[in-house]
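For this view, one protein chain was removed and the others were kept in their places.
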Amino acid sequence: MLLKVHDVTKVFGGLVAVKNVSFGVAEGEIFGIIGPNGAGKTTLFNCLTGVLKPDGGRVEFDGKPTTGLPPHEVCKRGIGRTFQITKPFPELTVEETVVIGALNRTNHIQTAREIALDILRKLGLIHKRNSLGKNLTVVERKRLELARALATRPKILFLDEVAAGLNPSEVNVLMEIIREINRSGITILMIEHVLQAVLNLSHKIMVIDHGEKIAEGTPQEIVEIPEVIDAYLGRQ
Amino acid sequence: MTISVLAQALVSGLLNGIMYGLLALGFTMMYGVLNIVNFAHGSQIMFAMFCTYILFTYYQIDPYVSLFIIVPVSMLLGIALYKMLFSKIVGKSHSTQIVVTLSLLIFFENAFNFLLGGNLRGIQTAYASSSIILGNISLPLARVYAALIALLVIVVFTVLLHRTDFGAAVRAAYENRLGALLVGVNVNRVYLISVAIVFLATAVYGVVSMPYSLVSPSSGGSLLEMAFVITVVGGLGSFNGALVAGLIVGVVEVLSGVILKPEFTKAIVFGMLMLVILFKPNGILSKSG
Partner (left out) sequence: MGKRNGFGFIAAVIAGALVLFALGFVLNEHWLSVLIVMLFTACNALAWNLTFGYAGIFSLGHHVFFGVGSYISTLLFLKAGISPWIGMIAAALGAALIAVIVSLVGFRYKLSGVFFALFTMSLSLVMASVATGWPWLGGPAGLLLPLANDPANFMFFDRKPYLIIILVMLVAFIFITYFIDRSKFGYYLKAIREDEQAAEASGINAYLYKTLVMAISAAMTGMVGTFYAQFMLFIAPDVVFNFHIQLNMLLGVLIGGAGTIMGPLLGSGIFSLLSEFLRNLPVEGSAKISSASLMTYAVILMLIALYLPKGIVSLRLTRKKSQEGDPDREYENNSGKVKTDVAQSS
């Protein structure tokens, strides 16, 4: 198991946002996390990536404990992440943005630039290399988010609702890109709301509702579980 | 350190504190309602002080009389500045607001310099040296009058805020601009009138403090500093906080001048501000730390 999560809990005042969530992600896997809105998925991510400190539980990555480490340290250890609402660098160019990601592993601007341009080519953003972050379309921003995270040379990539706001054909393109990334050796942990995408892509899925894990299994297994159907459909 | 010295300090501090409350009120209103960090706040007061000086020195008009001239003039100035300037920086970044209002500060400062030069100016009214004696405590009349007038303004303002429709609109716009807009509140009108009120407050402060103060081009800056302290200590945007903080800072200031050296009062006051910023950035009245 590349990522081991034991009993992670996060409390905000009186609200238990994440409750005793445990799961493991094997190396090379695409692991999906789904659940209704407000279920605590992003909070869980934030606990795993150092943005929040868990109130309970342990996280182990690549054999080493990472509970409570700050975000930059988490990144250095090999966990890259994207944000649900994209966070481009508004006044920096696409190229500069990805270079910054690449500088995670090198001190030489030239080397970083080569890595960055390579990634931009692969993600189809090379023609936008001199565009400023604030001038990009939503689709381009999502690609940039991905590019920057990839440039940090992660072992595992945490994706937070990358498909949100995209039309079905854009979703398909994105999913293909993610599949490619996974094929190149990077493990994927993705929160996703667009079910079509995550069910097609993931090897394993975990379902979260009200901060708790209510199911885990392969996509085929998951869709049959009554609690899962309840959580999604019972709300509508 | 006798009781009477302490009592004197306390009462003086409270008088100052009431003035500080008025000072902070205007600044807080700009921030709370329009979300503008107004670096020209002190300059607005300086403007009123300047006018008071001119009216007294060249036309022999008593400050408490010129109050009725200067307050309307100041409010008109405020409305003009709102239309030309403040309305344009309402949604902008804080650094833009700071640059723009700082420029206003520079403008006022140099206008003063241009017209009167850089020296300190003061006025000498007949009652300037009189004091009220209460037991062992001696209070300069001018300061007492100032505090009373300030108190009146504060009370009227508070009543306005909580008992009138306009006040409700202000509180709505302050809490949630979009929500207020949706409910039909004319936010622009609220902003305009709020700015007018701010300029009323600064005018009153400037005029009534002139009998016991000196004014110079740099007064705008020093007044601004105190406004910062009080508003942050009271909690940026909190009206009640501003009033309470005004009293606290007023008393702390005088006490530290009496217990330590007068030169160190600023160190104490701003040291206090630094601690508040670190540990209670939402003001001493807030629950979060």
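Chains here go by letter, A and B, matching the order in which they are written, and residues are numbered from 1 within each.
Note that in this section a residue touches a chain if its C-beta (ideal position, glycine included) is under 8 Å from a C-beta of that chain, and two chains touch if they have at least 3 such contacts.
Here the structure is a predicted model, which means the values were calculated and not measured.
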| item | value |
| --- | --- |
| Touched by the hidden chain, restricted to displayed chains | A, B |
| Candidates A:A26, A:I109 or A:I229 - the one touching the absent chain | A:I109 |
| Hidden-chain contact residue, picked from the options B:A128, B:V156 or B:I277 | B:I277 |
| Those residues of subunit B which, in the complete complex, touch the missing chain | 37, 85, 88-89, 91-96, 98-100, 102-104, 106-107, 110-111, 113-114, 117, 221, 225, 228-229, 232, 236, 260-267, 270-271, 273-274, 277-279, 281 |
| Positions on subunit A where the hidden chain makes contact | 49-51, 70-73, 75-76, 80-81, 83, 87-93, 96, 99-101, 103-104, 107, 109, 112, 130-135, 148-149, 151-152 |
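The criterion applied here is as follows: only the chains that are shown with their structure count from here on.
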| item | value |
| --- | --- |
| Gap in Å, rounded to a whole number, between the CA centres of subunit B and subunit A | 50 |
